[in-house]
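For this view, one protein chain was removed and the others were kept in their places.
Showing subunit A:
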Amino acid sequence: MAEGAGEEKKKFSIWDLPDVPMGQLLPHLELQRSRVSCNKDAPIHTESIQYSGAYASMGINNSSRLDRFSNNFRVEVVRLNEDDMEFDMIGIDAAIANSFRRILIAELPTMAIEKVFIANNTSIIQDEVLAHRLGLVPIHVDPRLFYYLSENDQPNEKNTIVFKLHVQCKRGSPRITVKSDALKWLPNGSELVKETRNAASDSSSKPETYTYFSCSQETIPEFVKNLIIPKYPDIIIAKLGPGREIELEAHAVKGIGKTHAKWSPVATAWYRMLPEVVLLEDIEDDLAEELKSKCPVNVFDIEDLGKGEEQL
């Protein structure tokens, strides 16, 4: 703005106008920034305006500061059972929520059967199919009590759980179903003896097995009273006809879902945006009853206006 010599032009700033809201977005822009609208054909405004300089020309600081996040963030648990849980997170962005979901599915460790030593399998289920099915059986144990087993480590009581399965169907008896409660926990480690080259080894020394437990897992305080068993005892593993037998030993180790889905602790995890229903006009009486009964999940509630009219 040019200033004439000796003349003082009044500098006019647009921010001095009375109706420009300072430091706050206009209501329709605020709606655009914070809500995903569902149009007839597709939802709009789905991308969140994350860029810190997004509304800079209006004087708004869109950069999120940690204290603002900490103040506004809330968690509300809707449902909490032993096997599933639903909770609302208010004030968080979809990017972080999605990261949590991905971590839940792929990067939380659990214990699952990895190596299966099959001594005898005359059933119609092939060895590898049987081993695959055993790997998918969920085990009821806290994985935080165990360490990871790497290639250089020896399997010991801190990183391996040993199960044994020995089922036989006698000739003449009907077919039996092998369920997951047939897996017995061996707290003292493997019982299968390794074949050693040394035929002249002294028989007084303990034979070498496939694990090197220095102490029994029963002595660990968490396992004193609780046996380690599969979570569900009625998972069908195999079926045996008469005269068939399965004898095997299974070693369970710690792993994450990224390596193999058997180590994923969740059946699934998902998130969605919380829906917000805004009624554009007041609905009363019979129409209100009709609308309430139409919704299968009881979203609507009717409140009495006091005059005998009912309003949604």
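Here are a few things to note about the model shown:
Please note the rule applied: a contact is a pair of C-beta atoms (placed from the backbone, for glycine too) under 8 Å apart; a residue touches a chain by one contact, two chains touch by 3 or more; residues count from 1.
Criterion: contacts and distances are computed from a predicted model.
The chain that is not shown carries the UniProt protein name "DNA-directed RNA polymerases I and III subunit RPAC2", picked from "Nuclear pore complex protein Nup85", "DNA-directed RNA polymerases I and III subunit RPAC2", "AP-1 complex subunit gamma" or "Cleavage and polyadenylation specificity factor subunit 2". Contact with the chain not shown here comes from a single listed residue; of A:42, A:95 or A:277, that residue is A:95.
Touch with the chain that is not drawn comes from one residue among A:69, A:148 or A:232, which is A:69.
The chain not displayed touches subunit A at residues 50-53, 61, 63-64, 66, 69-70, 73-77, 80, 87, 89, 92-93, 95-96, 98-100, 102-103, 106-107.
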